[in-house]
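Of the protein chains in this complex, one is absent; all others appear in place.
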Amino acid sequence: MRFIKDLVFDFRQGILRSGTLLLVPAVIAAVTFFDFYAKARRYLEQGMIQSTVDYGDYWFYLYGGMCEYIPSPDNPFQFPAVWTLIFLVLPFIILNYPFRDMYGVGQQILVRSGRRSLWWLSKCCWNFCGTVLYHLIIQAAGLVLSLVFEVEISNRIHMDFINLVFNIRYQEVWNPSSLPVAALLLPVLVSAAINMLQMTVSLFIRPMFGFFSVAVLLLASAYLLSPLLIGNYAMAFRYDWVLKAGVSMEAGMRIAVILLLLAALTGLVRFWLYDILESE
Amino acid sequence: MLKRMIGIELRKALKNKLFYITILLGCSITMLSFVNSIAIYQNELLMQEHSAGNPMQALSNVFNNWSGGETFSLGSSIYFFVLPLLAAIPYGWSYCEEKQCGYVRMAAARGGKTCYYLSKYIAVFLSGGLGAVIPLLFNFLLTSLFIPATLPTPVYCTSNGVFFSSLMSSLYYTVPVLYVLLYLCIDFVFCGLIACISYCAASLVRHRSVTVILPMLLLLSFHYSRQFIYTSSTIRYKEISPMYFLRPVAAAYTASWAVILAEAAVLFTATMVVSMVWERKHEIY
Partner (left out) sequence: MVQIEVDHVTKRIHKNTVLQDVTAVMHEGRIYGLQGVNGSGKTMLMRMIIGLIRPSEGRVSINGRVLGKDIEFPESIGFLLENPAFLGRYSGFDNLNMLAGIRRLAAPEQIRESIQAVGLDPMDRKKYRKYSLGMKQRLGIAAAIMEAPDIVILDEPTNALDEAGIGLVKGILTEQKQRGALVIVSCHDIGILKELSDEIFRLDAGRVVEHLCMDSVQ
């Protein structure tokens, strides 16, 4: 019962009253949609693509990430700006909320929750739901804009557009025409796992270094196509369903869930022993 | 009084655990690049040993193997990506902290607001610049212990990443050490200004981690805005994003003095106005 109360409190304070969490994804969706739409129109006018784009292409534009990077002196590494912005802004938005309860008036809230484990589990749920909501808002805003700009709402993707946008040079790709459901869910799950990891890591080191680690992890994932770097599972372009040498979506689901649970469990143990001294 | 306050602020900025951690982190990241460069160089030496052809000795030198001189290693990619964080972490959060705990009123009442805000600005600027540049300098010096400082040649411009239209390209191919030093100065100044964004963010934000991270997200958003500007594949644009033009070797488009100086001027003006005019005008509670 108390856990439900904590959860409701966190939802109210950490999600419904968080203007940043509600507004920023909408702004990101709007800006990226205009960017996507302008590009698609330009390519169509120049005859570089054969047909108009669909909502699936927009989704891919957001979550595609980048193709495999092959290091060489004449191929400088350029990180995927859209993907990085989407996956790095959210850890920033949710960075401080859990730690507000550890100093000042927040301690009153913490003590009233009764048990540290319940408090932490409530925060984990808030973190997960906040992540899902963030991505949902991006998608919803994208859908609304698609309707307004008469972009067809379907899960079809057009590889000619994708190849242009992602600047495919010599990677071997399949030629899929639609997005599978798993591909829609996996980036959100991975995002939740990364945010949970950040929240747990911030119990060991300062939150700013927790964010630093996430930034390094995301960039390293963009740089290196490896099943060991979780960020790869958040890049639709690197799934084996698109890229022949890509990562397995099923493995990605399993790893994301394991990481999510492991982070939550580690945080639970750590917080149970944590001295709340207002040192940060 | 100003001199004394600057001295006090500098001591706080540079004799500070977060400054040391930043240097350590930065050096660790550049070590990744160093290890990669050494491995490539040794491989080239092995190939030259067993090859009867042109040894291409000018191909590999310290100037295209140090962290700032190449754009394809994991270490250098990570370093220049987190550069805004490395600039802000040492001391960018200090005004936020001092505002929250009330220390501002103690210092300002003794030294005056102008002295306090100006000395804080200078300390944040210097700590940000040093935090970003010291690891690069360390990497350059370390790499030069293992890889010779052969004069780069334009014949291998694709390996160097510095072309005819690149910023200070003639300097790179004549006095490359000066090129490196000048670019480190550009990085120093820009990273100092990035740290000052963090300082100014305290006018709006109450949490110091947020003030430290905000410059990075602002730069990332500005970097994204390139999508709206670089729309033609035939035009030779100039690089506008500091996340790319702070690299001594171009990752996408070439840098230009006009863009660098203009952006630095805008940053300087904005941060000065916020700290020395806006914040100074407000009463201290």
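Each chain gets a letter, A and B, in the order it is written, and its residues are counted from 1.
Rule of thumb we're sticking to: contacts are C-beta pairs under 8 Å (C-beta built on N, C-alpha and C of every residue); 3 or more make two chains touch, one makes a residue touch a chain.
Since the structure is predicted, the reported quantities are computational estimates derived from the model, not experimental observations.
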Candidate in contact with the missing chain, chosen from B:L74, B:I89 or B:A107: B:A107
For chain B, residues in touch with the removed chain: 1, 4-5, 7-8, 11-12, 17, 97-98, 101-103, 105-113, 283-285
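Basically, only the chains that are shown with their structure count from here on.
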Distance between the centres, which are taken as Cα means, of chain B and chain A, whole angstrom: 27
Touching residues on chain B, where the partner in the complex is chain A: 25, 29, 64, 70-74, 77-78, 81-82, 85, 89, 93, 158-161, 207-210, 212-213, 216-217, 220-221, 223-224, 226-228, 231, 244, 249-252
Chain A residues within the chain B interface of the complex: 31, 35, 38-39, 42, 71-79, 81-82, 84-85, 88-89, 92, 95-96, 206-208, 211-212, 215-216, 219-220, 223-224
